[in-house]
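Only a single protein chain was left out; the remaining protein chains are all shown in position.
== chain A ==
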Amino acid sequence: MANTLNPVTDTNTAANSITDVPHTHNNKLAADDTMLADQYKHIPGWGMDADDHDPAYPMRHYNGADHQRINYEKPPQQPVTVEILHSIERPTVSRVTSDRLPPKGLSGAIRRAAFKYSEANAMHWMGLILADRVNMVEGVIDDLRRGHIPNIIEERGWKAEWKYNRKGVIKEALIGAAIITAAIAFSSSKNKKKKALKAMRAMKAKVTS
């Protein structure tokens, strides 16, 4: 049978005509190793690691250590100096822990509640996501309290956007302006719907033209 196992270069040209990709008859039983190796000479190390990796990781590394799971020699326990929430699927904290950002405030209270549920329970993860969003607001309040107004332009890395996607930024700014104008027209008019729609349409026409 014809061995068409070398599409690496052939098909590169076909990349753009997706419907026209050659079919391979990938008959590895017929293909003898040296022939294959010869075919892939241009790829450094082809087939070097092919032997003996089935079953693959992690099964291949099974050595029965699991059966010593109660009696293994543990590292010393790091003193716990801050509140550490631990999964209820384990008996206690791990031997090392992080002392960074212990639970605090409202987000902390939500996190504590979330940690009453196991990792199999949506209350655990959804609670944590909720806490993350609350924590973000706490972060802003905290900043303001210290007299720091978060610089959103800097935080969102928009300097890079201006450098690498100037057209996109301008387009978005125009669309934003259109929406704001439309919103103003909407709220300040008695004939609300009509005017807002009109303004929207006009702006859209401007932006897309």
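Methods note: a residue touches a chain if its C-beta (ideal position, glycine included) is under 8 Å from a C-beta of that chain, and two chains touch if they have at least 3 such contacts; residues count from 1.
The rule we apply is simple: contacts and distances are computed from a predicted model.
Not every chain of the complex appears here, and the one that does not is recorded in UniProt as "Glutathione-dependent formaldehyde dehydrogenase", selected from "Cytochrome c oxidase subunit 4B", "4Fe-4S dicluster domain-containing protein", "ABC-type polar-amino-acid transporter" or "Glutathione-dependent formaldehyde dehydrogenase". Among the residues A:Asp38, A:Glu119 or A:Glu172, only A:Glu119 touches the chain that is left out of the figure.
If you put the missing chain back, the residues of chain A touching it would be 5, 7-8, 11-12, 15-16, 18, 21-28, 31, 33, 36, 40, 42-50, 53-58, 61-63, 65-69, 72-76, 78-79, 84-87, 89-90, 93-101, 107, 111, 119-122, 124-126, 128-129, 131-133, 135-136, 138-140, 150-152, 154-161, 164-165.
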